[in-house]
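Have a look at the structure below before the remarks.
The complex appears here minus one protein chain, its other protein chains still in place.
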Amino acid sequence: MEFALTEEQLMIRESAEGFLSAKSNSAAVREAMATEAGYDSALWQSVCEEMFWHAVHIPEEYGGLGLGYVEVAVVMEQMGRRLLCSPYFATVCLGVNALLLAGNNAQKTKWCAEIVEGKTATLAFSGGGRDWSPNSVTAQYSIGAESIELNGEFHYVVDGHSAEILIVAARDCESGQLALFVLPADTNGVQRKWTPTMDQTRKLATLSFDSVTLPRESRLEGNDLGSILDLARIALAAEQCGGAQAILDQSVAYVQEREQFGRTIASFQSIKHKAADMTLQAEVARSAVYYGACVAQEVLAGSDGDQHVASELSEAASMAKAYCSDAYFFNAGSGLQMHGGVGFTWEYDVHLYFKRAKSSESLLGDGAWNRERLASQLLDGEAAS
Amino acid sequence: MEFALTEEQLMIRESAEGFLSAKSNSAAVREAMATEAGYDSALWQSVCEEMFWHAVHIPEEYGGLGLGYVEVAVVMEQMGRRLLCSPYFATVCLGVNALLLAGNNAQKTKWCAEIVEGKTATLAFSGGGRDWSPNSVTAQYSIGAESIELNGEFHYVVDGHSAEILIVAARDCESGQLALFVLPADTNGVQRKWTPTMDQTRKLATLSFDSVTLPRESRLEGNDLGSILDLARIALAAEQCGGAQAILDQSVAYVQEREQFGRTIASFQSIKHKAADMTLQAEVARSAVYYGACVAQEVLAGSDGDQHVASELSEAASMAKAYCSDAYFFNAGSGLQMHGGVGFTWEYDVHLYFKRAKSSESLLGDGAWNRERLASQLLDGEAAS
Amino acid sequence: MKLSFSAEDETFREEIASWLAVNLGGEFEQLRYRGGPGDEHMFAHERKVWEQAMAKGGWTCVGWPAEHGGRGLSIEQQVIFHEEYARAGGPGRVGHIGEGLAGPTIIAYGTDEQKKKYLPGILNGTELWCQGYSEPGAGSDLANVKTKAVLVEGRWRLSGQKVWTSLAHESDWCFVIARTDPESVRHKGLGFFLVRMDQPGVEVRPIEQLTGTSEFNEVFFEDAIAEDILGEPGEGWKIGMALLGFERGVSTLGQQMSFQNELNEIISIAKQNGAAQDATIRQRIAEAHMGLRLMRYNAMRMLSDNSGGAEDSAALVYKLHWASWHRNLGKLAMDVLGPDSELVESGPYNLSRLQSMYLFTRSDTIYGGTNQVQRNIIAERGLGMPKEQRPQ
Partner (left out) sequence: MKLSFSAEDETFREEIASWLAVNLGGEFEQLRYRGGPGDEHMFAHERKVWEQAMAKGGWTCVGWPAEHGGRGLSIEQQVIFHEEYARAGGPGRVGHIGEGLAGPTIIAYGTDEQKKKYLPGILNGTELWCQGYSEPGAGSDLANVKTKAVLVEGRWRLSGQKVWTSLAHESDWCFVIARTDPESVRHKGLGFFLVRMDQPGVEVRPIEQLTGTSEFNEVFFEDAIAEDILGEPGEGWKIGMALLGFERGVSTLGQQMSFQNELNEIISIAKQNGAAQDATIRQRIAEAHMGLRLMRYNAMRMLSDNSGGAEDSAALVYKLHWASWHRNLGKLAMDVLGPDSELVESGPYNLSRLQSMYLFTRSDTIYGGTNQVQRNIIAERGLGMPKEQRPQ
């Protein structure tokens, strides 16, 4: 057991800090978020070609770097700090994870190769509503002799209007059995509509599948949507943790400069104590993220992983997502308060973090939802879904 | 509409302040709470003979002062400030209310007279557990030709081991229909056992009824236990509000004196802000209490009362009890923190308030319980029980 | 102390309710429930026409003394007025700064001539007011006034900048606190000026807020002519503070009624989308309902003060209470909507009423004295705790 970043992981963090502070500054974020796609494709290209972040945890046999999930978390944390607008979360933390967990060898070989080449992907599952478990899947499939037909709607699909590869969840129209499918986004019968959002730094879309016909090999071998979502929760938590840290740093810098009543407002004890509480949130969030990432790593290692550690996935994911959701929202709200009137203007960046904190809180289940999921593991002895 | 105390009500408050600051000081409270009865009977006698508080809202026709429930709340608030150990709550806010709401003329005449003379009373209903609604009643009755037989257990009975008159709730052993009965505490078959409590300033008991035989006229005409408990909630909230104010006052006085790091700790902004938050709690609690007392007053006025206002009883009671429970606990906890190490000693009075705050929170339903009750009124359109 | 209204008051309730039922229709129908926080800039012109219709019915300035043209209503009847206005969905009052702040201040400190000049425009809804209090960089430190007033040939001329001024574009007048004595510091040497907005020396620049809209403005004064000074030079702080006192008046009850409309919408959504079955949401809705009801009784206690002192605390905590409550309501609204809370109604950034409210509530704990400043005030003025030290 070793609960600290390795030298190599520290180097990845440092290079991510450097790259993002240059490439994802306030102006870049504002420009990207104003577009429908929501990201700068040239920047995405350099993420893929220079940094190779999109392939961090794709095994070497499928063309990736073969690193672990801790490295994914390290990168996501830094992206969260800089509000990077990119298809990273959708492609890597939803798409790649789905392929790695549910694909057979042929499927992983084919689709990971496309992603390594720079194609974007996402996962569509929810039919809408407040539930973020696999129970939220309402789309249906029926398997014919030669092909599969898919029908239904998918809501809140991250980057769903721009992703090039879709992985979708649906239920057998008779048995209700869940299955996952992978398909090119331009398949016939797939309609995709951008749904503008309050947080403009992450784009959502609604997808409608009307008699979409797929070859039988598009059905992924596995169907453990629950674990795929848990891996995504941990990555999202890492991003939230980075955001929570960034808003703390920016707010402390602001109050150190800002004078009122003849002194910097950083010298007021109530401001100091607020900043201390934000520090606690960010620190504990970080522990939650790295715990979750370590567990995820063992899950992704499959039979080579420590099964005891891997068995904690749903618990670790819900803890990380619950804690980081609340921490980010608390820090962003407190940061906005510490900025006073200017935090309320479009011009300052605080509101971008504040909105991102809210949208991230809701995505994949908020604190209360994840705590109830934990509670049912602790108190009811139920398996989490 | 007039939402301020009248001159007469202010006078009652002032005389209560004077009486209690002389009679219910720290030494008196500590002496009384160490006894099994839990109160000083000489002091109770002077409450009845000099102050006549026990008869405040008993109508004049039954020998009381005929004042309203606002006056009861005024007195309870002051008792809460001074942690008065007395059978007032049990006798007046449970016993008298039960008689006034459920008794017929003969029953009110007989039993109010005994109370006016100085006898103590209480209400026993819960068969144990977390629910504080009439659903918690588990004792049973059966009505014979000449008499009634009662069997069962009552838990958490305030002053149940010392009260001279008992009003008890039970269910028809066949129909489950609720009824209320009044009886002398020394009736055959009634066993009463003091159950020592963490908060020593209010005593609880368990009562066991084993084939208790009562005359038919001991059954009260009405059976609206829900409303009786709501009246008690409002009175208890008044007491909590007084406690919340007292602990604020004492804590502010303490931090003004106490020096650390070369200055009074009252000069630290975090301490000031804590005190400000406590002030908000105490002030809003007071508004909740007086709103509740005004509603209670219209309920007790029966057909002479404003029916529209009276219809808000369960809502007003749950709001007052929920808000004041949380306010008192918050203030007592904060006050203990503001006192630092000495707040942790038996010698200082803070812990007495802290424990009283907890026991009052739990009694008749805590904040969460009462909020859920409110929610069901707001969201489910159910009648509260 | 009692809650029920007298028969006379109930008659009054019918009067205002039926007037609104008749008059808040037709061209004004579209104004129902509009113009609240986060929506203040919408339908400004139409709401000014509505203000004049209100005036014709005798429903402006209902709390002003009759001798100054008001209706001289009792507190109870003012409560009823605000209740019924909100129940009917009456739009946010564009005249509220004139009616609630400028007017009462002019009544208290103005000369007879000033009263004659300014009050009628407020009473008949033809002249709107805005406020020039905050300055950039001053924040909650209201005494940190840099705007200067210089007497040139018998007229005061103002130069400086104010910020967070709502309805500045629509307003005819602005009251401005400015420094009359250039040597003075902080709350000394200030004057309270009444300034016509339509003049070359006044420029209004909208501030784009986090909602993407611009209710608030910066107002730049460059040698702008002040039409009048209220009181004497040097009395600006005293008058300004008195004005802020009026803010805690009966009109807070009107604000509560618009809160109630928001809460009703949230409850109705919760019932529709299933959030009402979620136990933690249920707790929070109950909490919100409680908070609002108790805010009402706290305000009534504050308005009915007869106990000399003890009730002052009810007034001191009022801002902290409603601001924190409203901020929580904003969050609750989003959590009741769940994932749908992210979806904006149309266009690139047309927020719904609740989304806009949610974002706006984050300013409630900042403007008019932050929560931190409010807590200082409660501790220092209410509890007698030591003042914050000022560094030398």
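By written order: A, B and C. Residues from 1 in each chain.
One rule holds for everything that comes next: a residue touches a chain if its C-beta (ideal position, glycine included) is under 8 Å from a C-beta of that chain, and two chains touch if they have at least 3 such contacts.
From a predicted model like this one, the values you see are computed outputs, not experimental measurements.
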Displayed chains contacting the withheld chain: A, B, C
Contacting the left-out chain in the complete assembly, out of A:Ala288, A:Leu336 or A:Leu363: A:Ala288
Contact with the hidden chain (one of A:Thr91, A:Thr201 or A:Gln297): A:Gln297
Listed residues A:Val309, A:Val342 or A:Leu364, member touching the removed chain: A:Val309
Chain not shown, touching residues in subunit A: 1-6, 9-10, 70, 252, 255-256, 264, 266-267, 269, 271-273, 275-277, 279-280, 282-284, 286-288, 290-291, 293-295, 297-298, 306, 308-309, 319, 322-323, 368, 371-372, 374-376, 378-380
Residues of subunit C in contact with the chain not shown: 279-280, 283, 389, 391
On subunit B, residues whose C-beta touches the chain left out of the figure: 34, 126, 128-130, 155-156, 195-200, 204, 259-263, 268, 270-271, 333, 336-337, 340-341, 343-347, 351, 354-355, 358-359, 362-363, 366, 368, 372
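The rule we apply is simple: only the chains that are shown with their structure count from here on.
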Centroid distance [mean C-alpha coordinates] between subunit C and subunit A, Å: 41
Distance between the centres, which are taken as Cα means, of subunit B and subunit A, whole angstrom: 52
Sequence positions of subunit C contacting 2 or more other chains: 372, 375, 388
Residues of subunit B engaged with two or more neighbouring chains: 269, 273
